[in-house]
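Below: one structure, written as structure tokens.
Complex shown without one protein chain; remaining protein chains in place.
For subunit A:
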Amino acid sequence: MAEVLVYVDHVDGAVRKPTLELLTLARRIGEPVAVALGPGAGDTAAVLAEHGAVRVLTAEAPEFADYLVVPKVDALQAAYEAVTPAAVLVPSSAEAKEIAARLAVRVGSGIITDAIDLESGDEGPVATQSVFAAAFTTRSRITRGTPVITVKPNSAPVEPAPAAGAVEPLAVTFGAAATGTKVVSRTPRESSGRPELTEAAIVVSGGRGVNGSENFSVIEALADSLGAAVGASRAAVDAGWYPHSHQVGQTGKSVSPQLYIASGISGAIQHRAGMQTSKTIVAINKDAEAPIFDLVDYGVVGDLFQVVPQLTEEITTRKG
């Protein structure tokens, strides 16, 4: 059976959930061979093996952290040449997408980004994408070269599928371009202790209607009662009420949770672009004409400062 390269997104050896989802999709096409780079790369092997990786190629070098993107492209290319895969699958994070794109140029392959599903087909893998702010669903293939496909989080279930997952060191020679862009300093993002926005099963978002950073505690309290991540509209972010890393939409994060709750958000096309594929959508808005109500499974026309605290209290009571 053909091998499929899977690029591993991990933080110091802790594999992020979208990579495990990728392994589920990779197994539909062939045998997953994982590529893990940077500090802790070797520590990823156990969980990758549990989810179907037949081999785990690892490389550690200071270049991966000290320079932007290109060292990782050199490494992924080395893996590509060592494996001659049937396809290369990469999680749709901003950085990983750039790595995939440069690899595609180097090896002369077509690229599809932000797939939401993947199946094997007679003429290679078929990718499903959601485009034009989720107004259309397309199915596409790569017709030249080895398919390079990036996949959005929450596109497939995580499934256990024990495999060998033997760790093999990957030999990487860095090209001249690898040290082109220096990372002079790095300030890690502070963790809120809540689930990662793009990976969360439930997202609770607030918009301009929240009317102030201090009022976001109302949104956070609801999120905590559900074990949810907190999102925000661009209007709320631009006003400085919530950090940009929590923005949902075209120029923020794209989320696809089981449940999305929008409070004080009108539902502009750019916001919808980032949440319209959520399974169940709920909105609270005092304007019955707000376009967000066109999307909802359940909507409450009312003041969020009345409705949201009552909802939080009810959830807390029911959960005992």
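The working rule: contacts are C-beta pairs under 8 Å (C-beta built on N, C-alpha and C of every residue); 3 or more make two chains touch, one makes a residue touch a chain; residues count from 1.
Just so it is clear, contacts and distances are computed from a predicted model.
**Q** Which one, "Membrane protein", "Electron transfer flavoprotein subunit beta", "ABC transmembrane type-1 domain-containing protein" or "Lipopolysaccharide transport system permease protein", is the UniProt name for the chain you do not see?
**A** The UniProt record for the chain left out of view names it "Electron transfer flavoprotein subunit beta".
**Q** If the hidden chain were put back, which of A:V6, A:L37, A:A53 or A:V69 would touch it?
**A** Checking each option in A:V6, A:L37, A:A53 or A:V69, the one touching the absent chain turns out to be A:V69.
**Q** Please pick, from A:D43, A:E60, A:E98 or A:D224, the residue that touches the omitted chain in the full complex.
**A** Per the contact definition at the top, the residue touching the missing chain is A:E98.
**Q** So that we can see where the missing chain sits, which residues of subunit A does it touch?
**A** On the subunit A side, contact with the omitted chain comes from 11, 68-70, 73, 93-95, 97-98, 100-102, 104-106, 109-114, 126, 130-145, 177, 180-189, 202, 226, 244-245, 250-251, 258-259, 269-270, 273, 280-282, 284, 288, 293-303, 306-315, 318-319.
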